[in-house]
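Structure first, then comments.
Some chains omitted; the rest stay in position.
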Amino acid sequence: MSAPKKVVLAYSGGLDTSIILKWLQTEYRCEVVTFTADLGQGEELDPARKKAELLGIKPENIYIEDVREEFVRDFVFPMFRANALYEGLYLLGTSIARPLISKRLVEIAAETGADAVAHGATGKGNDQVRFELSAYALNPNIKVIAPWREWTLTSRTKLLEFAEANQIPIAKDKRGEAPFSVDANLLHTSSEGKVLENPADEAPDYVYQRTVHPEEAPDKPEMVEITFEKGDAVAIDGEAMGPSEILTLLNELGGKHGVGRLDLVENRFVGMKSRGIYETPGGTVLLEAHRGIEQITLDSGAGHLKDSIMPRYAELIYNGFWFSPEREMLQALIDKSQEHVSGTVRVKLFKGSARTVARWSEHSLYSEKHVTFEEDAGAYDQKDAEGFIRLNALRLKLIATRNARVKG
Amino acid sequence: MSAPKKVVLAYSGGLDTSIILKWLQTEYRCEVVTFTADLGQGEELDPARKKAELLGIKPENIYIEDVREEFVRDFVFPMFRANALYEGLYLLGTSIARPLISKRLVEIAAETGADAVAHGATGKGNDQVRFELSAYALNPNIKVIAPWREWTLTSRTKLLEFAEANQIPIAKDKRGEAPFSVDANLLHTSSEGKVLENPADEAPDYVYQRTVHPEEAPDKPEMVEITFEKGDAVAIDGEAMGPSEILTLLNELGGKHGVGRLDLVENRFVGMKSRGIYETPGGTVLLEAHRGIEQITLDSGAGHLKDSIMPRYAELIYNGFWFSPEREMLQALIDKSQEHVSGTVRVKLFKGSARTVARWSEHSLYSEKHVTFEEDAGAYDQKDAEGFIRLNALRLKLIATRNARVKG
Amino acid sequence: MSAPKKVVLAYSGGLDTSIILKWLQTEYRCEVVTFTADLGQGEELDPARKKAELLGIKPENIYIEDVREEFVRDFVFPMFRANALYEGLYLLGTSIARPLISKRLVEIAAETGADAVAHGATGKGNDQVRFELSAYALNPNIKVIAPWREWTLTSRTKLLEFAEANQIPIAKDKRGEAPFSVDANLLHTSSEGKVLENPADEAPDYVYQRTVHPEEAPDKPEMVEITFEKGDAVAIDGEAMGPSEILTLLNELGGKHGVGRLDLVENRFVGMKSRGIYETPGGTVLLEAHRGIEQITLDSGAGHLKDSIMPRYAELIYNGFWFSPEREMLQALIDKSQEHVSGTVRVKLFKGSARTVARWSEHSLYSEKHVTFEEDAGAYDQKDAEGFIRLNALRLKLIATRNARVKG
């Protein structure tokens, strides 16, 4: 790979990406463009601009954008149509944000004539894979620079020395090492590393940031009604809202009731296991409600097919293959299933749990007439079950007859 | 089908199966053998014996058995090795009990020279299918009698008239109709019908029988440690126990903390949707713990394969195909995966939720050495990730290049 | 089910459906509408009109239609996009025609105010299921009459007596029983029953009707070039053609070279095994060519996903679920994959086989630059493979280390 001339850096404004910014300038003597996105991580973006300016980035090379609406509408919601869970439990909060960032990095590279993009993910994790697969899928000729895999700043001490030597301001609380590492966006907060590294040790209380402790959550349950149209949430308690507004409100509600905590040991794509603490309050409520509305609007054929491909879909997103033909094929299948997934679900929030307690829809396939224990006025002929069972049993009988014969 | 001569009836001792007993005697003039099983449903079995005698069943034709150990060991535990959930949520508490009952019915038929078995499931539900597929798979020549699909006792009034006309004792509380229908065993209590038939109406509090209301559960969390060997729970809080003992204790613990409630609209095999309220306290804790121990002892290849076949496995059990070659093939796959699923998980129970907070094992694949944010002493070379990503990206780059070419 | 008033009958003009026609008139005293379709079965349709008139059907109630173009365009081609094979070998020639017939039956019922449809499939086969599932899916209130399951004409003798008693003309060659049963359309000819019923006996030569015996096929191979656009064949040897024209020509070519014979024992949906002799000359060539063009235009992610869902897709079509949400969802996935499946394949036909020998496309993903044994000018860095392998191996090493530890 020849040396990059102009690099678009995914820049948070924090110490680590500021060091990367400087390192790119000194190592490659290249122009740096910074991209700072508001994904709902809950941090001010203004300081990022100031810091970028301080580090010599030209104003026209500083991109700061609120991408929350795009994030929820084009990434989070399509994924939730699938009820995606990685390894049965993880709501993919970090995984789903990476392709959007890469997409903007590659687009900004095109706008600014940059030939490379750079990110601050380490060589051990999944995020490097997600960033880079997305970037290459969108621009096969882009260069990707991953300083953590390249440089020699392999200890905290060296990093701080480099920062000091390069006049990078170091916040007081960054002198010492954080007791764990955090990633956050509108969908979730993820914490890992350091004090969390032993999966036999319970996570300390101070790790949780976005949800109250279930023990301290309100003593009274709270109900929330979520309305869906074609698989996407469109209203809360009867009030229509945009995607990011909905997720923001569900985060508030879920967080207040301690909903959405997960302590997980998962398998990284790069081959090792890691332990993460995830907080996904709004997403957990949303998944529960989406399942609730599918229960009455999807038939078994559609639902079981969705269930059967879901693990693969989730794995693709986890592994960084959002921009791949197979993810898009699965999305086409999933989206096709959502045409009638419209209606409203009531979810009860209480001390760490979110449970569907009622659901109704114009599109419901539930037929009280058929299922009732009462007289059904001929809706269903119980005699039909006899033939149904007999023909389902036929092959089993043939097997039993054969087995008796060959053993006999 | 020629008329049966001797029938083994799945007999609970309750009003409905007593009416069936009498009806078999009068309709077919056949000898009846009763089979009453203790599956952990929490009812005395002695009254069943007395009632059977009262209805003229010969003592040698009355089978009353405690099958709890067999139930948990040979049915529940193998199923839990798969983390089986039907339609994402249902723990299959009723489905998994039916094959065992059928197995005993068929075995008793062989012992007693009976040519038929009979059950009290209706023509609208899944249980008829489960009973009969199991029976036919185990004895292809057995006759199955399902009175609810045959007789003309199609209303409560007619049933009571028949009972009275035949001197069948009617408990006072059975005069009126129950507000919903219940099935119970050591794994769960299921309630459905009547007051539960509208999925838009919340289930009344009085429906729940096995779990305290989360609001009324203890204000302090409780920890429980479950130890597994080869995928099966073998000890609680360090004390070794047999399968049914373990499930009984977990039911107590889970029930006390309001764990394991589910309000679900599901797709029946016979083609309609139904709404059920399930309480599976011990099973919910066990599933959480089993996932927790798999997190550190199964690698991603094994785990993802299991996840991908789980929906099919659960569907087979739900639909009544326990005794089918494909269920046995999937079981072989699942059992193969459990060889190292041994270790201990700590689960926190609180106000309706059960969450893994710690897990450890001699068989752990978790490698702190590899995952650590600290120096890893060469366990992992971050440079490897570069080649890994590049080759994973290669096909995506080729696609992007092609797409640009054909559009260009 | 109340008695039908007006019935649309799938009418071939042959003896069996003529008997059905008369039986409907006499049994139900209902008006009969006949629908006779040219699906490419190679029979004149005019006699069907005359016979219908003879049996008293009003001219406006006689529907005779050439549906070959719709058949290939909307049913055969979409299915071939999936490379669908039932049980690894069967090209689904009969299965794919049934939904089209049902669709027209239901549409004609709507046009003519009929309340029922009828078909001539027996109660043992798959076709009854396919006809009826399609009909119910398109009109949930339609009545379906399946005379073979209802009437008492259960032997050849009784059928002929009924025909004679009702002045139904009997062709001389229909007096005796056919030695096997045939279904044909533009995609295939299927033969089964009678002389074919023992799968240990080779099928007699006279069973084959659409393909020459490979031994008698030309001694020289013949090449055919098939051009695809978005997964569908659009030209043969450079000449653009419509769907049914293409399949007709491929049938000629394939049939001449003895291509597309299959002797199969398959599993019917109704639970029994049956043995069929299939001749699918054009379809076999088309499948081979479609695979050939996908080889260079689909990447592995798309291709492997398609392969993994294909068996389920084929099973759905075989079982009669063409008009089901899950088939439509899978179709959406498959169609999405075909956007770049364009290009040309050369297939060699010879003595019973059809084999791809060359393929080329503007949309090719094949990169000689990458794969070459020669110098690749940096297209591919062999060092990348090292990291790729190491990270793929990481979990396997961790397993081996664990296994050694717990055994040690």
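Note that the chains take the letters A, B and C in the order they are written out, and that residue 1 is the start of every chain.
Note that a residue touches a chain if its C-beta (ideal position, glycine included) is under 8 Å from a C-beta of that chain, and two chains touch if they have at least 3 such contacts.
A quick note: this is a predicted structure, and the numbers were derived from the prediction, not measured.
The complex in this file is a homo-oligomer whose displayed part has 3 chains and whose full count of copies is 4.
Here is the rule we go by: only the chains that are shown with their structure count from here on.
Of all residue numbers that take part in the contact between chain A and chain B, over half occur on both sides, making this a same-residue interface.
Inter-chain spacing, taken between the CA centroids of chain B and chain C, is 40 Å. Chain A and chain B have Cα centroids separated by 31 Å.
Annotation for chain B: residues 299-300, 365, 367, 370, 380, 383-386, 388, 392, 396, 398-399 touch two or more other chains. Here chain A touches chain B in the complex through residues 83, 87-89, 122-124, 128-129, 132-133, 136-140, 146, 148-149, 154-155, 181, 193-194, 197-203, 214-215, 219-221, 261-268, 270-275, 291, 295-296, 299-300, 303-304, 307-308, 311-312, 315, 320-321, 323-325, 346, 350-353, 355-360, 365-368, 370-373, 375, 380, 382-386, 388-389, 392-393, 396-401, 404, going by the rule given at the top. Of all the residues in chain C, the ones that touch chain A in their complex are 267, 270-272, 298-299, 301-302, 304-306, 309, 312, 321, 324-326, 328-330, 332-337, 391-395, 398.
The touching residues of chain B, when paired with chain C in their complex, are 299-301, 340, 362-365, 367, 370, 380-381, 383-388, 390-392, 394-396, 398-399, 402-403, 405-406.
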